[in-house]
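Only a single protein chain was left out; the remaining protein chains are all shown in position.
A and B label the chains in the order they appear, each numbered from 1.
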Amino acid sequence: MNDMTAIYTPETVKLAESAPTSPPAVVRAQGVGVFYDEKQALKDVSIDIRKGEVTALIGPSGCGKSTFLRCVNRMNDTIDNCRVVGRIEIDGLDIYGKEIDVVQLRARVGMVFQKPNPFPKSIYDNIAYGPRIHGVAVNRAEMDELVEASLGRAGLWDEVKDRLDAPGTGLSGGQQQRLCIARAIAVNPDIILMDEPCSALDPIATARIEELIDELREKFTIVIVTHNMQQAARVSQRTAFFHLGELVEQGDTETIFTNPSDERTQGYITGRFG
Amino acid sequence: MQTFAIIAVLLALSALGYRLGRGRAMAAAGGDAHLLHSLPSYYGSYVALWSAIPALILVAVWLTLEPGIVRWLVIESLPPDARNLAPERLGLLMNDIRNLAHGDAISQEADPATIAAADRYAYLRGIGTTAMVAVAMAIAVAGLAFGRRAINVHMRARVSVERVINIILLVASSLAILTTVGIVLSLLFEAIRFFDLVSPVEFLFGLQWSPQTAIRADQVGSSGTFGAVPIFAGTLLITAIAMAVAVPVGLYSAIYMSEYAGPRFRSVVKPMLEILAGIPTVVYGFFAALTVAPFVRSTGAFLGLDVASESALAAGFVMGIMIIPFVSSLSDDVINAVPQTLRDGAYALGATKSETIRQVIVPAALPGIVGSILLAVSRAIGETMIVVMAAGLAANLTANPIEAVTTVTVQIVTLLVGDQEFESAKTLAAFALGLVLFFVTLMLNVVALWVVRKYREKYD
Partner (left out) sequence: MTDAPPDSQAPARNGQAARIRARYRAEKRFRAYGLIAIVVALTTLVLLIGSIVFRGHSAFVQTHIALDIRFDRAVIDPKGSRDPDSLRGANYTGLARAALRDRFPVGSNRRDKRALYKLISNDAGHTLREMVLADPSLIGTTRRVWFKSSADVDSFTKGQIPRNVPESERKINDKQIAWLDALTADGALEIRFNTTFFTTADSREPEQAGIWGAAVGSFFTLVVCLALSFPLGVMAAIYLEEFAPRNRFTDLIEININNLAAVPSIIFGLLGLAVLLNFFNLPRSVPLVGGIVLALMTLPTIIIASRAALAAVPPSIREGALGMGASPLQVVTHHVLPLAMPGILTGTIIGMAQALGETAPLLMIGMVAFIVDVPQTFADPATVLPVQIFLWADAPERAFVEKTSAAIMVLLAFLVAMNLLAVILRKKFERRW
């Protein structure tokens, strides 16, 4: 089993101290494949994620989109029999390299899950958790500011500002998901991965979150997996179509949806399958 | 024993009834079993039940009531001065009469009145047994005949038989309630007799425990003080030491096994920890008395401390080891029950494994863990053999672990083991202690099970 807590080495310290402050955050995947025991779930995926854009991964269920997403923040490490081949670079660094600290990687690459999973703590503590463990805020005043900013940016502040001590699990589904987004934002990542964030929500909550994604685009790079093509068309600038574990086609969203080059993409978009 | 023989005969009779019933059913159907409502065996069972059950009930009731009735009759036949003896002395006399009747030795010279009473006792028992056998047989045969007569082709034997069996099953289930009722009543009964002699306030709040009561009215040193606070304190001290060992070791073991260990490690280590739970407590007690206590004592001497040879530390430590599986098994289950999505959420934020465990998983699993700790505390409080063999006998009110203390269970054993006159305050005190023990452990168990159930609701 890949131990998710990679061995900390002095190199990682040097990286943190010597890396330049803000080149464009780019995720570059080359030839990525994923195996569960002997079964191959993902084949030879090569894709570029550009800074400041929303990239949508679409395709029928079971085609590997979520599997690929989980490679980017190495969440697949927590699955025992999962093996990843190929290369994924963030800012030019191979994130599967030996010197990479997974814990720091995940502070840079945040994730929002399909089913909202707030911690059974208060709303305040849910947001404060990430900053607390990464030492981002040093005192209570800073933390308060950070919590307010994150909740504000997630569009939840007005609704919960009077009950920050209430349990996070007591909110409605849509609110819980926005809470999880606020939680991910609070550690100030560069990239946010969203795995079908709206599939467990009603249409109104979905609409709010799509608005949110659009606002977040200013500051974060977002990769969103969705099985809802209309949603992909609404929120994303780039789209990639996955089918049976392969990346079939990628390009500008408009092009993909109006004039796809591959007939499989055509078939999926017109609803012939999936 | 005779009782076995009687029961065997009754069972044989009902077996006979089975065959007769079956035969009768087949005969009624003219040899064609299809005409019958139920299978032939059910008709047989019907007769067998009619034969056996009334007779067995009679035997049970008779055996319960006979000793009391015979005793009453024999006492009535005693000369007046014997009849009017104080209850303890009368009890002693009855014991002698019984022993004499059986041909065993008795406590004093047998005077003619006693011998006569013994003869009468034996005579009455003999008559009683004969009568019981006769009546039981008669009822069994009558039942057999009655059952057999009722058989005809249309009779729904299976329904009747199944109804009886259902009742038997229900009675078997009620035995659990009967046991609890029995425990509460017997403890309460004896404890109330104790509280007639010693006030509950003195018992529950008194600080002096010295349970000597007079055997003769003029005996020296017959003051008895029954203040149980030192005993409660001793129990708490040893339990606290045990939990101080068991909770960290058990909890960390559970965390390691469910979060860090690989499947092979788990499959080897988990059974080994279970072994700790299967070792009889008398073995732990022996280990504590023979190995741990001297070790603690010599270590203490090395450090310049005067450690008692029956220190609370030695007993508490070994008890803690025994309790580890209780904490680790249950905690392991509740930690595994925490949904994976919570872990994923924490990992995705960049938390290390230990941070996730400490700050997300354990708080989420806390009710279950607390429940398991409460159950472990209840087990520690009720534990007997380890403390009997390794802890002290003298009531000592202290919080110092290197001193010797005594516990509730040790006192119960000490007060009741040996030749005690059953009526004295000394032996009744044991029941009062037992009552306290029962209620405390009951409360702990109820709260623990409630907590665990509430927790399970949250995640199911």
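We adopt the following convention: a residue touches a chain if its C-beta (ideal position, glycine included) is under 8 Å from a C-beta of that chain, and two chains touch if they have at least 3 such contacts.
These figures come from a predicted structure and were not determined experimentally.
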item	value
Residue touching the undisplayed chain, where the options are B:12, B:73 or B:165	B:165
Touch with the omitted chain, as defined above, among B:257, B:314 or B:451	B:257
Option touching the unshown chain, where B:285, B:316 or B:392 are the choices	B:285
Subunit B residues that touch the omitted chain in the full complex	1, 64, 67, 158, 162, 165-166, 168-170, 172-177, 179-180, 182-183, 186-187, 189-190, 248-253, 255-257, 259-260, 269, 272-273, 275-276, 278-287, 289-291, 321, 324, 328, 352-355, 357-358, 375, 378-379, 381-385, 388-389, 409, 412-413, 416-418, 422, 430-431, 434, 437-438, 441-442, 445-446, 449
Hidden partner chain, residues of subunit A it touches	5, 8, 12-13, 15-17, 19, 21-22, 91, 101, 103-104, 107-108, 131, 133-137, 142, 146, 149, 188, 190
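Please note the rule applied: only the chains that are shown with their structure count from here on.
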item	value
Gap in Å, rounded to a whole number, between the CA centres of subunit B and subunit A	58
Interface residues, subunit B side, partner subunit A - complex	262, 339, 341-353, 355, 359-360, 363-364
Complex contacts: residues of subunit A adjacent to subunit B	1, 4-5, 73, 75, 78, 103-108, 110-111, 113, 115, 117-121, 129-130, 133-134, 180, 183-184, 187
